[in-house]
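All protein chains but one are shown at their positions in the complex.
Coming up: subunit A.
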Amino acid sequence: MAIVNRAEGRAYLTPLVGFLLFFLGFPAAVNLVYSISTVSFETLRSPSLSGFGNYAAVLADREFWGAVSFSMRFGVLTAVAECLIGLFLAVFLTPLLAKRSYLMAPLMLPLMVAPAMIGLMYRLVLHEFAGPVPYYLFEWFGDSPAFLDVENAFRTLLVVEILQWTPFAFLLFYMAYAAIPLEVREAASLDGASALKALWWIELPLMLPTLVIAFFIRFIDGFRVFDNVYALTGSGAGGSTTSLSIYIYQAFFKGGAIGKAVAASVVLFLASLAVLYGLNWITGRGRR
């Protein structure tokens, strides 16, 4: 006996599907139409179809490729760093944390604070007069770098992102590490494997699916970064911190280049579909 028959099942799904179609499906369709139209704030309701000029303009825009490059580098570098540090913390700290779960709370706190808020907080932390970091650097070394100028802004943002989101990777690895059955470890040590060897040859392979997933989640989140970058630099430092999300936002609000912004959105959408497809393919293979 099926507990929920087909008709009932559909009825239960309908509100959610309808809601998503309205709030995402309609905008997606609008995006597609606008991306091949000539449109301004005055002609929002009467865009005139004009072919693929917006796409051509976007693909020829050096700032667009600058933003793509920023997002790619930012996504890959932060994801790699977060996964490596998170993995180290999970493996190294497990003996400490296993019996004292309350220690997890301060490690998870950064995940509870809004990225935009973290961005604002770093404005204070790094401020040349009010911030403690430049203050102590001057005090101890007589000099402090300009953390948010063209040269350093990218690195500064990397550190900000990594410090906030390493706990996320850590948490996933901690759970995956704890889920490895005790017998596996006992068998390895009975066979004379050192802790390091067991980690490399047995435990890490078992955690591999989690590693892949954590990397992709952090890569995607880093790639589409907006909040903390916008709050901290407002894409400033000579445009050196314009992520793809910020590029789209600025093309729309500051430049009024709606067609371009929308075309860039469609490009970004297709790119993220490609990434998702890749992820599903990889994890699908991992499960088999």
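Assume a residue touches a chain if its C-beta (ideal position, glycine included) is under 8 Å from a C-beta of that chain, and two chains touch if they have at least 3 such contacts; residues count from 1.
Definition applied: contacts and distances are computed from a predicted model.
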{"item": "Undisplayed chain, where the name is taken from the UniProt record, one of \"DMSO/TMAO reductase YedYZ molybdopterin-dependent catalytic subunit\", \"DsrE/DsrF/DrsH-like family protein\", \"Cbb3-type cytochrome c oxidase subunit\" or \"Carbohydrate ABC transporter permease\"", "value": "\"Carbohydrate ABC transporter permease\""}
{"item": "Residue, one of A:Leu124, A:Val184 or A:Leu208, that touches the chain absent here", "value": "A:Leu124"}
{"item": "Contacting the left-out chain in the complete assembly, out of A:Leu109, A:Val150 or A:Ala187", "value": "A:Leu109"}
{"item": "For subunit A, residues in touch with the removed chain", "value": "1-6, 8-10, 12-13, 15-17, 19-20, 23-24, 26-28, 30-31, 34, 44, 89, 92-93, 95-97, 101, 103-118, 120-125, 127, 129-132, 134-136, 163-164, 166-168, 171-172, 175-176, 210, 213-214, 216-217, 220, 223-224, 226-227, 230-231, 244-245, 248-249, 252-253, 258, 261-262, 265-266, 268-269, 272, 275-276, 279-280"}
